[in-house]
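Complex shown without one protein chain; remaining protein chains in place.
Up next, chain A:
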Amino acid sequence: MVINIGDVVYPGDTINNVESLRGVTLFGPGLHRSDKPNKLQITRAGILSFKTPNVYWVESLQKRYVPKKGDLVVGVVSKKAGDVLKVDICSSELASLSTLAFEGATKKQRPDLQVGDCVYARLLSAHREMEPELVCVDSYYKAGKLGPLSVDGFLTTVSLNLVNRLLNIENPLLRTLGKKYVYEIAVGMNGRVWINARSTKDILAIVTALQAAEHQSDKTILEICRKY
């Protein structure tokens, strides 16, 4: 059976004649290297996607988050132990975040984070056998957009698939909402989305829009957004 791009695939299927650039093929979640040359094994049910020239991945509906190095996530502080904060990032294990991993933090001057506060952080390391580690600075010790999130906003959980779609640069939903409302948003790869806007009503409206977008295809969203 020939599998085309955009087909629904199941674990065990193989893709033949994989496109490559100078002998290199990049493949994302849901795919596994096959023993035979020019072939990829599928390990997850979903829609096969491809981006020129050589990137493959399977888009599936998953709710459980598995940490990956470099992901930007929204976490909730759930424990404080000396210099280290334990942060819940919806994964199987709590992630650790050092209080020194913030911009300008020293032993004497550290951010005031309480249990229950939200942080937007990047995963520094994620291994199967190890506790994930978070940082709130980039490699130049600058915070950028990372750091503690205000307690005025609201935290909601959406599916991982929707997060990927929202972060797609071609998806107009967040931009269209921006025309109507003044708002701040932090979309974590772990499915948590933090939203802050001027009023409670605005936040609720944005949350409803995100929940509604969950059931819509990209095409429908694009069509609706075009009307504004």
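Throughout what follows, a contact is a pair of C-beta atoms (placed from the backbone, for glycine too) under 8 Å apart; a residue touches a chain by one contact, two chains touch by 3 or more; residues count from 1.
Just so we're on the same page, contacts and distances are computed from a predicted model.
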- [ ] Mind telling me which option in "DNA-directed RNA polymerase subunit", "Ribosome biogenesis protein BRX1 homolog", "von Willebrand factor A domain-containing protein 5B1-like" or "Exosome complex component RRP45" is what UniProt lists for the chain we can't see?
- [x] "Exosome complex component RRP45"
Open item on the list: Give me the chain A residues in contact with the hidden chain, please.
Closed with: 64, 76, 78, 88, 90, 92-94, 114-118, 149-155, 180-181, 194, 200-201, 203-205, 207-209, 211-216, 220, 224, 227-228
